[in-house]
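Omission of a single protein chain aside, the complex is shown with its protein chains in their original locations.
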Amino acid sequence: MYFSSDNASGASQKILDAILAANGGHALPYGADDWSKAAEEKVSEVFERDCAVFLVPTGTAANALSLAAFTPPYGAVFCHEDAHVMDDECGAPEFFTAGAKLVGIEGRHGKIAPDALAQTLAAYPRGLVKQVQPATLTLSQATESGTIYTVAEIAALAEQAHRKGVAVHMDGARFANALVSLNATPAQMTWQAGVDVLSLGGTKNGAIMCEAVVFFDRDRASDFLYLRKRGGHTVSKGRFLGAQMVAWLDGGHWLDLARHANAQAQALLAGLQTVPGVRLPWLPQVNEVFAVLPGKVDKALKSAGARYYDWGGRGLDESNALRNGEVLVRMVTSFATEPEDVARFVEIAKDAV
Amino acid sequence: MYFSSDNASGASQKILDAILAANGGHALPYGADDWSKAAEEKVSEVFERDCAVFLVPTGTAANALSLAAFTPPYGAVFCHEDAHVMDDECGAPEFFTAGAKLVGIEGRHGKIAPDALAQTLAAYPRGLVKQVQPATLTLSQATESGTIYTVAEIAALAEQAHRKGVAVHMDGARFANALVSLNATPAQMTWQAGVDVLSLGGTKNGAIMCEAVVFFDRDRASDFLYLRKRGGHTVSKGRFLGAQMVAWLDGGHWLDLARHANAQAQALLAGLQTVPGVRLPWLPQVNEVFAVLPGKVDKALKSAGARYYDWGGRGLDESNALRNGEVLVRMVTSFATEPEDVARFVEIAKDAV
Amino acid sequence: MYFSSDNASGASQKILDAILAANGGHALPYGADDWSKAAEEKVSEVFERDCAVFLVPTGTAANALSLAAFTPPYGAVFCHEDAHVMDDECGAPEFFTAGAKLVGIEGRHGKIAPDALAQTLAAYPRGLVKQVQPATLTLSQATESGTIYTVAEIAALAEQAHRKGVAVHMDGARFANALVSLNATPAQMTWQAGVDVLSLGGTKNGAIMCEAVVFFDRDRASDFLYLRKRGGHTVSKGRFLGAQMVAWLDGGHWLDLARHANAQAQALLAGLQTVPGVRLPWLPQVNEVFAVLPGKVDKALKSAGARYYDWGGRGLDESNALRNGEVLVRMVTSFATEPEDVARFVEIAKDAV
Partner (left out) sequence: MYFSSDNASGASQKILDAILAANGGHALPYGADDWSKAAEEKVSEVFERDCAVFLVPTGTAANALSLAAFTPPYGAVFCHEDAHVMDDECGAPEFFTAGAKLVGIEGRHGKIAPDALAQTLAAYPRGLVKQVQPATLTLSQATESGTIYTVAEIAALAEQAHRKGVAVHMDGARFANALVSLNATPAQMTWQAGVDVLSLGGTKNGAIMCEAVVFFDRDRASDFLYLRKRGGHTVSKGRFLGAQMVAWLDGGHWLDLARHANAQAQALLAGLQTVPGVRLPWLPQVNEVFAVLPGKVDKALKSAGARYYDWGGRGLDESNALRNGEVLVRMVTSFATEPEDVARFVEIAKDAV
């Protein structure tokens, strides 16, 4: 019963097979290999547009490098106040941008509120020398709260940004989970909605370590090779990244993996809704379930070896405030979550009431 | 006939098997997994000392992060003028140290000359505010020229450094190749000779992507976790790094791989010594052969599809200067180099004369 | 009627005289001159403690360098959400710290609320690798809202910080104004209350350009000379900084200048309180008056050439919200403010009602 994060799972067999298959013979290093090229082609095909694609080993690298490509050292990066780039990367965006400022924006359940974005953009007028200059907006799809933006919401936020000359990045660590939940195409959810650059995350959804930075306009990627290299993120045996990315995208494998993860979250949700005393403060839209558990349920689950994340009280409305020893917890499912584990988790919760 | 670099090879089967074996079940992310812990223990065992070990995906990351751990932004890093950190990492050390200065030192065939180090250290006195401050010496073992320092040479350079309060880093991208060539123990070649921190390279010697930063004194590693994290080099599914490192070290596998690579270099050397007109300006000590080829030999080899690196004229003494269309080239062998390829390479060279 | 800022004034005659007096003969450069040494002694005398003192030309330099001396690149700087370092220095603290994160804390009228500090410190536990690490708390005395902390308040906030291993910086751009208002000694308002390093601002209070970074513990200043030098803030003709600082502190000149400025603010306050429709949302404690002006008063003053700063609506409680074209404005007085200008300003305001 391992629901602490989707990166606690291993890799899909298909991706491991691809790594093995890529092993024979020699290949050019540093991303000049055929697998990396095939990955760029495959991404371009899936996104229905010629993209510049750069593979890196971690999601933090993908995010920080993407932001650095669009943000000068004296720039502002606008993000949700609970975003991964803000809270969970130990200052990587500040490091890679050489000191840009991340400006947190409010919004319920992990989603930037359009009004709050407007106010923030107004507070950072271009040309006011004493302040950092507006540069980049980053949207997490799915969000840290397991929610997703609709295509129309992305487009509206991106339009606000573009009107002020601000570029739009999408942190897609759980991109596939959002995509299948939204039933949109990759193109609709990104460049057609105004996204300029995407961190496309494979690791949380079945890869061993593989993320892609996807530029939807090649011209803006002109110096990315140098940024990646000096960041130490140009893997010498690039074939082992390329092979993962191709296998992940090929034949809709990525979507299958994400559908399984999301379905397990829905199963967990359905089960928890039958447990008296458990409250669901907001509904999961991808592979993350947030629930308020009575103290004894929490205790019983932990005693049984279940793993999940204590979320403090972040994101709870007053009407949902914690009472009498309740805890707000996050459970994440993955491509590898077994239905039996979900069922057992629910069973233990029920028994504890 | 692929001799361009050892990173053009894939991975050893044993390492791939270890990746597959590590795949089942769940594991804690970000290096808290059992495989990463086992890697730390294995490294400590092999180096006969309790070490703090941090796995990262690339050699540039290992080097730049190591240097950043010992060098303040206003510091000087002393290295050979042709070192990888100086010439081949697109400024990664400057980036990770927030602007330290790399000071190149002369020396034949890739090795820092003791006198030149003494002069350089004298030119950077501590406390002279207008200059960057002496911080770190980095030695490449093996060097970029395929040569190695003896244990005594390492100790003598390290002693010079320590006397001035300068820490010693070793870039061990080809550490195993040097080790088997020198017939020393890992301990002798590092901490017993004065090395404070080591980039231990697995990738060029059989891993898919796996390097370890090894601190021989835990106290000096106190903030490395943060440096690695904000550099985007903390891999979430750490088990896939840990598994590689353990498999690589286990049962002397790393030494076997390195012995094969070195032996192929010696075979190539022996073959080339029989080709009229080919000159060996200095002798290979690991898995890299540098040779001066007559123009027609070079042409014939390239026509036959052989791949290797044109080295310009770097490192040639006047007595060995290029004449009449000769070229200085570098050939690198690896764990995967097939003896048939070496033989064929030599055959073509002979036929071309 | 120039109330836009205290840096719109020139310098005091005594300081100009000191610059002239320092001009004759030769002097050692880069802060090794006798005037810089005298400044260090004078500061130490005034603060009743042996201090390490470094002169720099601007307040942004003093703040950013001070923070950099205590904050690693992966560190967090805690400050009021409206602090100068947060909003008015174009990212200088992020630049000088090589990418640390400034974390804004709430509090009425520019002062960090103790509870809010406690919550923030709790949210940044030491050792949680995914987050930046707690490093420095910075307090502005006086604040951006023209208010001041009492000595007890400073001590209480500093104690919270120190308990977590967090150093305490004071941004004293208007230190003298706060000091005379509080009727405390320099020692009481700083190191005796737990301040580790101070930006002591001369420029806003009568100097042409002169700020001092004051370390109350010499040991913590060990690498400041390098930070200052590579920041380009080591003035070669240091005598011209040293002479200003000595003249400013000598014979209580700095306090006289500050008393005049504060008194003019009180006069302005008293005058405005007699103008119908003008509201004072909070009371000035130093040389800054914040007032809500009816639209027609604002218009009349501007037509008459008065200069002051439109403050948006920042800091207003709901009970004081702007109504019917009112504007919240900031007026700053200085050592050079003439009483006639204050009187005329009030007169025009009255006439406009």
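To keep things simple, chains are lettered A, B and C as they appear, and every chain counts its residues starting from 1.
Going forward, contacts are C-beta pairs under 8 Å (C-beta built on N, C-alpha and C of every residue); 3 or more make two chains touch, one makes a residue touch a chain.
All of these numbers come straight from a predicted model, not from anything done at the bench.
A.B. asks: Kindly state which of the options B:Tyr30, B:Phe47, B:Phe95 or B:Trp191 is in contact with the chain not pictured.
C.D. replies: B:Phe95
A.B. asks: Just to verify: which one of A:Leu225, A:Ala263, A:Leu280 or A:Leu322 makes contact with the chain not shown?
C.D. replies: Counting the whole complex, the residue in contact with the absent chain is A:Leu225.
A.B. asks: Mind pulling the chain B residues that touch the left-out chain?
C.D. replies: The missing chain touches chain B at positions 73-74, 87-91, 94-95, 97-102, 129-132.
A.B. asks: For chain A, which positions touch the chain that isn't shown here?
C.D. replies: Touching the chain left out of view, chain A contributes residues 30, 72-74, 98-99, 129-130, 133, 223, 225-227, 229-230, 234.
A.B. asks: To test your reading of the contact rule: which positions on chain C touch the chain that is missing from view?
C.D. replies: 2, 4-5, 7-11, 16, 19-20, 22-29, 56-62, 64-65, 89-92, 94-96, 203-204, 208-209, 226, 229-237, 239-240, 307, 336
Simple rule for what comes next: only the chains that are shown with their structure count from here on.
A.B. asks: Quick one: which chain's Cα centre is the longest way from chain A's?
C.D. replies: When every chain centre is compared against chain A, the largest gap points to C.
A.B. asks: Counting in whole Å, what is the centre-to-centre distance of chain A and chain C, each centre being its mean C-alpha position?
C.D. replies: 41
A.B. asks: Compute the distance, rounded to whole Å, between the mean C-alpha positions of chain B and chain C.
C.D. replies: Roughly 51 Å, centre to centre.
A.B. asks: Roughly how far is chain A from chain B, going centre to centre by Cα mean, in whole Å?
C.D. replies: Roughly 35 Å, centre to centre.
A.B. asks: Would you give the residues of chain C that are in contact with at least 2 other chains, written as numbers and ranges?
C.D. replies: Counting only residues that touch two or more other chains, chain C contributes 73-74, 98-99, 129-130.
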